[in-house]
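Of the protein chains in this complex, one is absent; all others appear in place.
Showing chain A:
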Amino acid sequence: MAAVRMRSCVLSVLLLNVFYSFVSSLYFHIGETEKKCFIEEIPDETMIIGNYRTQLYDKQREEYLPATQGLGMFVEVKDPDDKVILSRQYGSEGRFTFTSHTPGEHQICLHSNSSKFSLFAGGMLRVHLDIQVGEHANNYAEIAAKDKLTELQLRVRQLVEQVDQIQKEQNYQRYREERFRQTSESTNQRVLWWSIVQTLILVAIGIWQMRHLKSFFEAKKLV
């Protein structure tokens, strides 16, 4: 008796859980041929996990329902050197993971793989997206279960991961600052050299003009 009540209770809570997981996620609308890109500026050796879920507008029921089987999303990830590091097609619900090997701006682009333009029925596709970077990508419950950590050990582990992320970011910051300094110094050099060169050109042109005109007028017997 108690076991049955317990089971139904667990089931109802599970359903509520599932309902909330469907609902509480940031979403946006994407057109049929539209490509939406997101930029993540990250240090190297950082893991990124992206979860997405799509819903299609059903005209009959006038609400958004999970998309049909054939409709999927094409995910493309480019690294800072514009090299494609992930290019795959996933279903209407997907999860993509990648680890950065060079620090910098990575671009994550999503677009639907729909070839039949009538599939969207003039509406939009609703995409729920969640991108977790670095320390946030860690699944602590899994780590705790795998390494059999107590609560205190898990907390300390989380702190270690956070400090790791801060350290990587600081390293990346140093690399970026160096690039910034190089750009500023290059601008400085360019301004200096071009000013000198332009002054020289000006003086040379002036001298050439006067000499040329003088010889021209002398030839014409006007001077």
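Here, contacts are C-beta pairs under 8 Å (C-beta built on N, C-alpha and C of every residue); 3 or more make two chains touch, one makes a residue touch a chain; residues count from 1.
Definition applied: contacts and distances are computed from a predicted model.
Of the candidates "Myotubularin-related protein 6-like", "NADH-ubiquinone oxidoreductase chain 2", "Transmembrane emp24 domain-containing protein 7" or "Mediator of RNA polymerase II transcription subunit 11", the chain left out of this view carries the UniProt protein name "Transmembrane emp24 domain-containing protein 7".
Touch with the chain that is not drawn comes from one residue among A:Leu65, A:Val84 or A:Val163, which is A:Val163.
Within chain A, the residues in touch with the undisplayed chain are 6-7, 9-10, 13-14, 16-17, 20-21, 23-29, 36-41, 129-131, 133, 135-136, 139-142, 144-145, 151-152, 154-156, 158-159, 162-163, 165-166, 169-170, 173, 176-177, 179-180, 183-184, 186-187, 190-191, 194, 197-198, 201-202, 205, 208-209, 212-213, 216-217, 220, 222.
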